[in-house]
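Okay, structure first, notes after.
What you see is the complex with one protein chain gone and the rest in place.
This part shows chain A:
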Amino acid sequence: MSASILVAQNLSKVVPSAEGELTILHGLDLELEKGDSLAIIGSSGSGKSTLLGLLAGLDQPSEGNVVLAGHALATLSEDERARVRAEHVGFVFQSFQLLDSLTALENVMLPMELEGHKNARNRAEALLKRVSLDHRLTHYPRQLSGGEQQRVAIARAFAADPKVLFADEPTGNLDTATGARISDLLFELNTELGTTLVLVTHDERLAQRCNRLIRLESGRLVTLES
């Protein structure tokens, strides 16, 4: 097995539209090794989120294949891909995506509970302490500020010890100062835990913190920087 944790080969996505077929991604190749951090940038509609969805196994490519942690996603069913996600993947979203019905602590415990971790609570408490929210354990998402919600989401993303962390515009809904704190946290944790990070962003400064960067235009890769 190679050291590559995430490989995309000739990845294409075509969707039907009113004007006929619309190609969102054109034969994209990509290879990430453990500990890498990759920023995907591009204007709206360039195909960034589509690429993220394909890499994370949330969607199926029209052509090509993604190998995530040794699993060729194209050969797996939706439920098998869900299992791969549960074991190897963490997510941070622009809109936080916390479950309103669970407290901060419960939200962080959730992926570990689903996996049947014995000491989910202790680890969740430790993670929330790490993101400086140990005083907000029993608060519900509605009672937290945007920055606090995103910190809970980051704690949750790292909870199940993922190999790859996908972040979709993690600072997109936050003001500059809060956004900066969140991105610091994200990179610190990424380094501490040795996770591979795939980040979609508009924010050039955030993108520059990654060791690799790709720029998409109309579904084509125009720049690949290392």
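Criterion: a residue touches a chain if its C-beta (ideal position, glycine included) is under 8 Å from a C-beta of that chain, and two chains touch if they have at least 3 such contacts; residues count from 1.
Simple rule for what comes next: contacts and distances are computed from a predicted model.
A single chain of the complex does not appear, and UniProt lists its protein name as "ABC3 transporter permease C-terminal domain-containing protein", one of "Helix-turn-helix domain-containing protein", "Phenylalanine--tRNA ligase beta subunit", "Short-chain dehydrogenase" or "ABC3 transporter permease C-terminal domain-containing protein". Which of A:L22, A:A72 or A:L114 touches the hidden chain is settled by the complete complex: it is A:L114. Within the full complex, the residue among A:A82, A:A180 or A:L193 touching the omitted chain is A:A82. Per the touch definition above, the residue from A:L11, A:L30 or A:L58 contacting the chain not shown is A:L58. Within chain A, the residues in touch with the undisplayed chain are 49, 52-53, 56, 58-59, 78-79, 82-83, 85-87, 91, 93, 95, 97, 99-102, 106, 110-111, 113-116, 140, 160, 168.
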